[in-house]
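My structure is below; once you've seen it, I'll send some questions.
The complex appears here without one of its protein chains, the remainder shown in place.
Residue numbering begins at 1 within each chain, and the chains themselves are lettered A, B and C in the order written.
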Amino acid sequence: MAEEPIQDVAHLGHVELLSPKPEESLWFFKEVLGMEEAAREGQSVYLRAFGDFDHNTLKLTEAGNAGLDHIGWRTVSPQALDRRVRALEKSGRGKGWVEGDVGHGPAYRFEDPDGHPMEVYYEAEKYRASESERPALKNQPQRHPNRGVGVRRLDHVNVLCQEVTANREFMQEYLGFKLRENVVLDDGTEANAWISVTPLVHDIAYSLDATNSNGRLHHVAYWCDNREDLLRAADVFLENGIHIETGPSKHAVTQGFFLYVYEPGGNRVEIFSGGYLIFAPDFEPVTWTQEERAKGQAWGLELPETFHTYGTPVVDEAAETREVPVFGPS
Amino acid sequence: MAEEPIQDVAHLGHVELLSPKPEESLWFFKEVLGMEEAAREGQSVYLRAFGDFDHNTLKLTEAGNAGLDHIGWRTVSPQALDRRVRALEKSGRGKGWVEGDVGHGPAYRFEDPDGHPMEVYYEAEKYRASESERPALKNQPQRHPNRGVGVRRLDHVNVLCQEVTANREFMQEYLGFKLRENVVLDDGTEANAWISVTPLVHDIAYSLDATNSNGRLHHVAYWCDNREDLLRAADVFLENGIHIETGPSKHAVTQGFFLYVYEPGGNRVEIFSGGYLIFAPDFEPVTWTQEERAKGQAWGLELPETFHTYGTPVVDEAAETREVPVFGPS
Amino acid sequence: MAEEPIQDVAHLGHVELLSPKPEESLWFFKEVLGMEEAAREGQSVYLRAFGDFDHNTLKLTEAGNAGLDHIGWRTVSPQALDRRVRALEKSGRGKGWVEGDVGHGPAYRFEDPDGHPMEVYYEAEKYRASESERPALKNQPQRHPNRGVGVRRLDHVNVLCQEVTANREFMQEYLGFKLRENVVLDDGTEANAWISVTPLVHDIAYSLDATNSNGRLHHVAYWCDNREDLLRAADVFLENGIHIETGPSKHAVTQGFFLYVYEPGGNRVEIFSGGYLIFAPDFEPVTWTQEERAKGQAWGLELPETFHTYGTPVVDEAAETREVPVFGPS
Partner (left out) sequence: MAEEPIQDVAHLGHVELLSPKPEESLWFFKEVLGMEEAAREGQSVYLRAFGDFDHNTLKLTEAGNAGLDHIGWRTVSPQALDRRVRALEKSGRGKGWVEGDVGHGPAYRFEDPDGHPMEVYYEAEKYRASESERPALKNQPQRHPNRGVGVRRLDHVNVLCQEVTANREFMQEYLGFKLRENVVLDDGTEANAWISVTPLVHDIAYSLDATNSNGRLHHVAYWCDNREDLLRAADVFLENGIHIETGPSKHAVTQGFFLYVYEPGGNRVEIFSGGYLIFAPDFEPVTWTQEERAKGQAWGLELPETFHTYGTPVVDEAAETREVPVFGPS
């Protein structure tokens, strides 16, 4: 009888983004995306979408450049946290405990093989709506913002890396992620992998970095319930002068409905809807060939060149770009 | 440190419905809902939605009356199945092993306190699309049917019972369900409970049976990705002479977007979209008071009287109907 | 050869509403519906939707009660205005010229047989967006408001009357309206009529007044492009404590997708989408029987009692209500 699956990580808890233009980035997340400011401390503002049950899901921090500071994963129990920490310690990639932050308790830091900083934690604070933010429906954490796009909740994060397989396997072995879909090029290189601990088709995705850099972010994605929300969002971005990189359209991989923009600080943000849920414990990962991916997105859309090269922090792409084709993360 | 949560049941696997008008019921599920016939055996036809990854999710069986034959739950592993069977044996509600059926292996039968037959199993057959049913996108189990409503996947089941609390607690204790939302009347009676093992806001719901019967079905729900699908579905039902009981509209409880119809055999079927996902291991259940539920659905819609009384099998409602108000399942 | 059709009235130009709670009504139209304030003068505020090409389409005036002050119709040319004025003078219902108002030139006043004040005019001012209101797309009159419902343009008005036929025939004979749909009761009474000069299925509708009053308003309707806009609007109303009378759902008559609310001053406002366009010059009006209308709206929804009785100004309904059934205006 096969070993039982690890079910210790509950979900993506939060992402910390860096911005060299903190004021403009904050305006983007609050006024254009319609997120809420949950707290401020030091050089950081903590934000949440109206449907996030946690105190915050995005920490926006002033910095010299755009990029990803770290990714936080919440476990299903204190015991599960202990198990993951013991495993990570053995992995050689553990960095040790940190004190916690606004909205969550002690966290154990580690890095994936590509060097993206991550942490696991269990203790987390729920959002409690103040009187003025109380929603009409009590199963909704707070009032709908009634401004901007009105994203509902944090969905996933997508990062670039030098070797997809090594990172994917690390996440599977030490954290219990399951492979959902991936792209394998004709030369056998795994170009992208979509993995999750939840029934979502991905909580995180890894894609080859065309610039051979380490630790870069491709995008952070917030969820909307309906495709119409993304069509409306595109108009909101248009009216607010936000650069739309591509979309709204439908991905072939994940079947997600997507819309990609750059927030003023330079980080790519996706508004995401659709996709599909995976409940089967023995789901068979879907592997796409180079030829299949050459057909473009679901309805034939070709993603722009920047989609395959741009990430944060920005690197000098002229330096030494990878020759292998890199197919689109979603 | 609290005990760790049970994570042994993976998802709702299938439902067996009875129909006194098998031909008409089959027409409804295939031509109107757009489901696919997966197999036939004896007095039964096995069906699936185009996005169901399993071989089948609905077994439709000819019978003298409409109603629910049984509900099947799949576990996350063989070991998890063993653990659940041992627990159920101790519960006094175990019925023993059955051989399995088209699409799944050996199953352990039991009944909830209200007498709804259920089973747990692990071995399950995946659907393999034939050449003619091969989809354009390989992460989709089969081609979109391009007929009727085009429901995507089995979502949840909703049953009536004499005592909500007893049934809910049984499902929590022996199978690891978590309470998501419930309604508690002014006299302390729990009138409805929405519970799940997945991040879905409910895999099954229990509601007080206004006729004090046992083992009745309120509805089976299939999922569509977008609210527009339900608006279109309403036109499909209208054109096909299917009785629309209520909807499309938005539930307050679960925030689900709903549309209820009666299939020709008499069973109530819901087309469902929206709702919200729960990833937090310590989600705080939302309890609605009698006063809160008296406001109707999210946008004020009052459900018709039948919604609170009709279930299958149909019973003589004149006999001895319950006096307590019963608020709407969703 | 039949006489040629009158094509002199171009479209519904504006509506003046009265409100006993002007501040709250203004908040509703600006913050909740997302309309723009175009001007203020005396006891009135002039408003427009972001997609209205005219300077204003709604005049909101402080008054002792809610209700309709007048309806303005624009003609296709100065010559067409002359022709209509001459015809109206002969009708015996002409009231003479008035000076014009903010946004339009001289207007000729008249009343329909039921006493609803109306006017025809040709000269009208186009909206010119200021720098800050300039839209990203130059074929859109102004920026999308990015707040509230975001209605796009004035669509139609619906009034109550003592005799539908007399009013409908007056509008046809003197102004060139065409009958699109109507309801004729078993006793031969015309209970509702939907008429238009444009390809819209109605620019104005007449319905029997259940209270036998004169000159009452049933509702003013603003348009949204998609049904999803109305589903989102319902949430906006819910969060802002606006009373939703019924909807969103689909009318049988007109096929319109509807959502009815009461603005704080008491007037009923509809958010409308869908319906169908009529381009044929010899369109055959659709007449519904009492039995057909007894089926409810398109998907079976029964409108609430208030829909058949409430109008503004509010009258003492206990006095002498009409016995004939009155079927729903849309």
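One rule holds in what follows: contacts are C-beta pairs under 8 Å (C-beta built on N, C-alpha and C of every residue); 3 or more make two chains touch, one makes a residue touch a chain.
What you are looking at is a predicted structure, and each value in this text was computed from that prediction instead of being measured.
Within the full complex, the residue among A:A129, A:A166, A:L238 or A:V314 touching the omitted chain is A:L238. From the options C:A129, C:A166 or C:V286, the residue with contact to the chain not on display is C:V286.
Among A:S25, A:N182 or A:S249, only A:S249 touches the chain that is left out of the view. Listed residues C:E16, C:E36, C:D54 or C:E190: the one in touch with the omitted chain is C:D54.
Where chain C meets the chain that is not shown, the touching residues are 1-2, 4-5, 7, 10-11, 51, 53-54, 74-80, 124, 126, 137-140, 152-153, 181, 198-200, 225-228, 252-255, 274, 276-281, 283-284, 286, 288, 292, 298.
Where chain B meets the missing chain, the touching residues are 135-137, 143-144, 146-148, 226, 228-229, 232, 235-236, 238-241.
Annotation for chain A: contacts to the undisplayed chain at residues 227-228, 231, 234-235, 237-238, 243-250, 257, 298-301.
Methods note: only the chains that are shown with their structure count from here on.
Centroids built from CA atoms put chain B at 32 Å from chain A.
Contacts with at least two other chains are made by residues 228, 235, 238 of chain C.
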